[in-house]
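For this depiction, one protein chain was excluded, whereas all remaining protein chains were kept in their positions.
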Amino acid sequence: MALMNMVGALNRAMDDALRTDDTVVLLGQDIGQDEGVFRVTADLLRRYGDQRVIDTPLAEGAIVGGAVGMALYGLKPVAEMQFSGFAYQAFHQVEQHMARFHNRTRGRYRMSMVVRMPYGGGIRAVEHHSESRETYYAHTPGLYMVIPSTPRNARALLLESIRSPEPVIFFEPKAVYRSFKEEVPEEPETMELGKAQIARAGTDITFVAYGAMMRPTLEAAEDLADTEGVSAEVVDLLTVSPLDTDTITESVTKTGRVVVIHEGPRTCGIGAEVIARIVERALMHLEAPIKRVTGYDVHFPYFARERAFMPNAERIAHAAREVLAF
Amino acid sequence: MALMNMVGALNRAMDDALRTDDTVVLLGQDIGQDEGVFRVTADLLRRYGDQRVIDTPLAEGAIVGGAVGMALYGLKPVAEMQFSGFAYQAFHQVEQHMARFHNRTRGRYRMSMVVRMPYGGGIRAVEHHSESRETYYAHTPGLYMVIPSTPRNARALLLESIRSPEPVIFFEPKAVYRSFKEEVPEEPETMELGKAQIARAGTDITFVAYGAMMRPTLEAAEDLADTEGVSAEVVDLLTVSPLDTDTITESVTKTGRVVVIHEGPRTCGIGAEVIARIVERALMHLEAPIKRVTGYDVHFPYFARERAFMPNAERIAHAAREVLAF
Amino acid sequence: MPRKPITVKPKLEYLSILDGEGKVDEKLDPKLDADLAVKIYRFMVLARRMDERCINMQRQGRIGTYGPCRGQEAAHCAASVVMEKEDWIVPAFREPGSFFMRGWPLETILRFWGGYEEGCQPPEGVNDLPIAVPIASQTPHATGIAWGMKIRGAKQAVLCYCGDGGTSEGDFHEGMNFAGAFDLPVVFFVQNNHWAISIPREAQTRSETIAQKAIAYGFDGIQVDGNDPLAVYVATKEAVEKARAGGGPTLIEAVTYRLSMHTTADDPTKYRSQAEVTKWEKLDPIPRYQKYLVKRGMLDQQTIDEIEEDVKAEVAAAEERYEAARDVDPLDCFDYMYTELPQELVEQRQEFAEAIEREGHGHGH
Partner (left out) sequence: MPRKPITVKPKLEYLSILDGEGKVDEKLDPKLDADLAVKIYRFMVLARRMDERCINMQRQGRIGTYGPCRGQEAAHCAASVVMEKEDWIVPAFREPGSFFMRGWPLETILRFWGGYEEGCQPPEGVNDLPIAVPIASQTPHATGIAWGMKIRGAKQAVLCYCGDGGTSEGDFHEGMNFAGAFDLPVVFFVQNNHWAISIPREAQTRSETIAQKAIAYGFDGIQVDGNDPLAVYVATKEAVEKARAGGGPTLIEAVTYRLSMHTTADDPTKYRSQAEVTKWEKLDPIPRYQKYLVKRGMLDQQTIDEIEEDVKAEVAAAEERYEAARDVDPLDCFDYMYTELPQELVEQRQEFAEAIEREGHGHGH
């Protein structure tokens, strides 16, 4: 075990993967010599050389499209998009090929590849550096869309994503990159994709969240417990698509009250899908309308306005109080 | 009034726009000499010349990005994507610029532009020619996402979309292009964007649908009336974002039972958002779980399998019976 | 501090060996051995006859919209023949001869245009990609495969097809640029058939040739007469050998012509003249090459007839196999989504199974 932040944990996962599987290749802008703009790929070029850790020119489409080609050839590429806001330049390659080649060739070619990218607000960066658009990928058939929330699960999920035969979009909550540390085992550890976790057990209300929103959500849960004696259960989705409907509905069956939390725009967000599934499976257990604490359907403001904009513990607790008071 | 199909109606809207506003410009692949692969731009090159109706090289990014530039310059470009499945090549231009320039420049530049594209299955075409991914645009702040369902509303909505100062993604249900005719007025007619319509009044159950799915939905409503005496109300969304929540919730308040229908993938589809809003506004009026009749979360199959795949009247009626029996 | 012209390093050439009348430039003739020379001819004829059959079958409603290759047989057959079994071919969508040559069953093409996913599944042992529908989006895949070869130290190469229209797409640029930057063993082969649906080559780009686009990426470009199988063969062979030897990519522009409509859904009389088509019909690669082979003594009328007979039988057999396998299970559209089907799709599959059961859908078309 070593205490590390999420950057260190992700680095360890890639180190595990590169060390134990010589078909694993990393590629992206500035991931080699510069070690990634967030230093997530620190020291990997030195350790594995420039045929395994590849600095590319500036073209997201060719990074993802090139990775698709590598995967067709039998490698396991791990591509980095410098920010999720620039991954749209590669969106056609994701939708038309990464998500489809396995199905298109009826299983002949696997798309065992990962596209990693930092997402989310809170780091005081310029336009396009703060958004959360997991919906684009969750809505696209054929992909896994994974979002860790702590160093330990980040390491385990990234390693599993790389090892998995499925194509994975891996969102890294950049606001959490260095915000706290956790014990991470030395030995390679993985976690099953597609499974949510109960991050905090409770009985009165269910919070469904993931990624960077886990921290304010847990904080709100603690606050509510401390100040009002409310027992909130917190579901950490970890994989937002395919969604672990069972874990969500089990919790809701118990609590009957729900708040869904995400940073991304509200309309057609993961929250909408969570609500739709609860309605399909557990409507009769609902004792109050479900509230969404999310980014609004506007562009993520430039950073002078971002602190006010981002969903926070207070806003989550407030929504919970409304749901509880219903 | 003239009886016309949707192709003719859309053509008339563009003719209206070109005739009455000399800042309107059409651009796209094969829209001029060839009159569009579906003939939607028939005769417009001849009537308005090649500075108003522009055949472009093969690059969706430059078509949308070029249209953004034209809009910045003060024109009102109407860009055509040959199929919605190729609009991902331009997705970065839509997300990063078309949806943002007005906000980015704090109103200094308007994005008064339209990107038209045929969407949906049912025409026995090859891969990428049959999908419905309105969610990608509905989830993107700053856009209008409009989907007509009949010749007359197609004409009115397209004309309004072109005249509107807002950026509009305009999905054309290609399965409906030539499937039926309707009286369309000679005089330019418009309809407000962002408003749903009650396409059929009823009291027992609410169907929420749009675009090409309106036909099987109305058919299911008739069937249910004929065979079981069920009175289904049908809401035609027309604009899927921003969503006309009031019209939906009013209907649900009355009926208490809902089926949402769309062709696109289920997860994070428009259906999920409709359900989430009903839960937020009208939960206590719900007498049964809401069912979704949608495309599944798989790739739209090649056309030998498409007839079985597409949501149809029978499937809608079946879902309705389940909801009614609850 | 002068003002001076810049001379660029990459070579830019034009190559033609066998002219429209079947006359050959003796100095440039690669003198193919008879087997190889006739193999190319045979696949050109096979592509032509299959193409004609497909148009017929489309008319009969037995397949859907079809995109013909008539007139372009020399361009893709004489290029693909260069590739070894362990090499990879990345097609666009107008290279049926290439598929046949590589061992894809003829009916694959029928399945693709007939609306079956089965038309995109490469046979075991064949290193190729299926037809790519989104124009030029296959270019970065070719680059990625070649990158894999370089990383693994394999002595393989990739041949990547694209149309003249495709060169306008961002993917073409990005794929070419990465291939150059990493010196990858890939040959980009543009079938310039003068049209992208209704957009003529001159309107697609202001550059006089497609070949010169290679200059932008710092590697060689060559424009060849694409209706001349010898020129195509020589240019491709040289480029593939250079690629395999670590010399990096090449861009080949094969100047050819789409004698048919864009697809069976297209009416080319709306945008091009019959005179243009007639001009190009005279440059048809098949008679020209046939004349050459006969002159060289590699082909006689009897063999020509035999090839026609064989090809006819092959096409007929493929048609039968296609018809025999049209009964498909719509439910299996779930089965290849993932290596292992996630729970939510297990449930949706069940829902779909119940729906098609209730609705009494037959299997397929």
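Letters are used for the chains, namely A, B and C, taken in the order the chains are written, and counting of residues starts over at 1 for each.
In this section, contacts are C-beta pairs under 8 Å (C-beta built on N, C-alpha and C of every residue); 3 or more make two chains touch, one makes a residue touch a chain.
The shown structure was predicted, so the numbers you read here are calculated from the model rather than taken from an experiment.
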Contact set (omitted chain vs shown chains) is A, B, C
Among A:N5, A:Q29 or A:S112, the residue in touch with the chain that has been omitted | A:Q29
Specify the residue from the set C:Y41, C:Y217, C:Y271 or C:Y289 that touches the hidden chain.
-> C:Y217
Just name the one of C:Q58, C:Q72, C:T108 or C:S168 that touches the chain not displayed here.
-> C:S168
Touch criterion as defined above, residue of B:I31, B:L45 or B:A59 at the omitted chain | B:A59
Please give every residue of subunit C in contact with the chain that is not shown.
-> 1-6, 8-9, 11-19, 23-25, 28, 168-174, 177, 180-181, 183, 203-209, 211-213, 215-219, 221, 223, 225, 228, 231, 248
Extract the touching residues of subunit B with respect to the undisplayed chain.
-> 25, 51-52, 56-57, 59, 61-62, 64-75, 77, 92-93, 96-97, 102-110, 141-142, 165-166, 194, 242-246
Residues on subunit A facing the left-out chain by the touch rule are 29-30, 32-35, 37, 55-59, 61-62, 85-86, 89, 124-129, 266-267, 296-299, 301-309, 312, 314-315, 318
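The rule is short, and it goes like this: only the chains that are shown with their structure count from here on.
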Report back the single chain whose CA centre is most distant from the CA centre of subunit C.
-> A
Between subunit A and subunit C, centroid-to-centroid distance (C-alpha), Å | 40
So, what's the distance in Å between the C-alpha centres of subunit B and subunit A?
-> 30
Among the residues of subunit C, pick out those that touch two or more other chains and give their numbers.
-> 117, 120, 134, 137, 170-171, 337, 344-345
The positions of subunit B in contact with two or more other chains are 85-86, 89, 127-128, 267, 296-299
